[in-house]
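Data first, discussion second: the structure below is written as structure tokens.
As you look at this complex, bear in mind that one protein chain is not there, while each of the others sits in place.
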């Protein structure tokens, strides 16, 4: 989605699941942009870009694999594109299952795979409008 | 809290964290009441009761232990008391940290400990107003 | 010497009440036996006891005015 994931959007997503009364557990991961200090300058936002067609395919594969491996009721994955300010949310993974084990296991695995397999890049923008490219801890 | 945890309340909780720009990861667990079928009758709600003073102490201990063990920024735990209908949320655990590992580990451990250590009981109420006492899979 | 006994969840159903004041129970083992005698339905339930909000796993001596909670397996979440 373009821009940050809003708390209202998350609330709507949660509310929609109240009709699915076979669900017993939801695990939700939210990635929030940190105001890291890099070489003395504070990150004020991250601009995300992606190889969108390939990213869509990667997310589709991650979804399919998770449904295959775990007993899940439903799953939603949203990653921001464009500008997300420090304190705003850039990643929303929402996994639901009858029992909590599957939701916990799947949600964590999905987040790890998103970081590793989805072609998205974050440009960290500092207060003075200069930038550097974000480096994830577990890079390729 | 009395009654179900509303999606709007969850959204407000998330929104409040946007000022904490040292947070990079939130893990949120939500327990939702399932319409299990027990002896042919469908659960329409659970009425929760607790030994409240002891429950408060148990939650306090779980909080303290998690802050001690994991590098967390903040943590919020809410369990419903009173009536929660099938599809509504009865447990809300919200754990935030700079990096995702701590949030994931702590959230899961907190949920397991809540189920084991907090004196709360759920009375499953069926469509015909009869009831049975809920049994958790990992009981004492 | 009196102790106050609190019954929670299915234990309140089994005892038909949420509290009870008992005289002369000296320790938790003796109290457990008296409760099982008074309320036989507690037998199939299984329960722990907490004395003044502390769960006791072994026999504990009771003091005057202690509050003893009868705690069947928890089922929160």
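So that you can tell them apart, the chains are marked A, B and C in the order they are listed, and the count of residues begins at 1 in each.
Note that a residue touches a chain if its C-beta (ideal position, glycine included) is under 8 Å from a C-beta of that chain, and two chains touch if they have at least 3 such contacts.
All values derive from a computational prediction rather than experimental measurement.
J.: Would you list the chains present here that the left-out chain is in contact with?
T.: Taken over the complete structure, the missing chain's partners among displayed chains are A.
J.: Decide which residue listed in A:8, A:50 or A:98 touches the omitted chain of the complex.
T.: A:50
J.: Looking at the whole complex, which of A:20, A:76 or A:123 touches the chain that is not displayed?
T.: A:123
J.: Provide the residue numbers of chain A that touch the chain removed from this figure.
T.: 31, 48-51, 53-54, 57, 79, 90-91, 111, 114-123, 133-136, 139-140
As a working rule, only the chains that are shown with their structure count from here on.
J.: Between chain A and chain B, what distance separates the C-alpha centroids? Give it in angstrom.
T.: It comes to 23 Å between the two C-alpha centres.
J.: Residues of chain B that contact two or more other chains, please.
T.: Residues 31, 111 of chain B each touch two or more of the other chains.
J.: Would you give the residues of chain C that are in contact with at least 2 other chains, written as numbers and ranges?
T.: none
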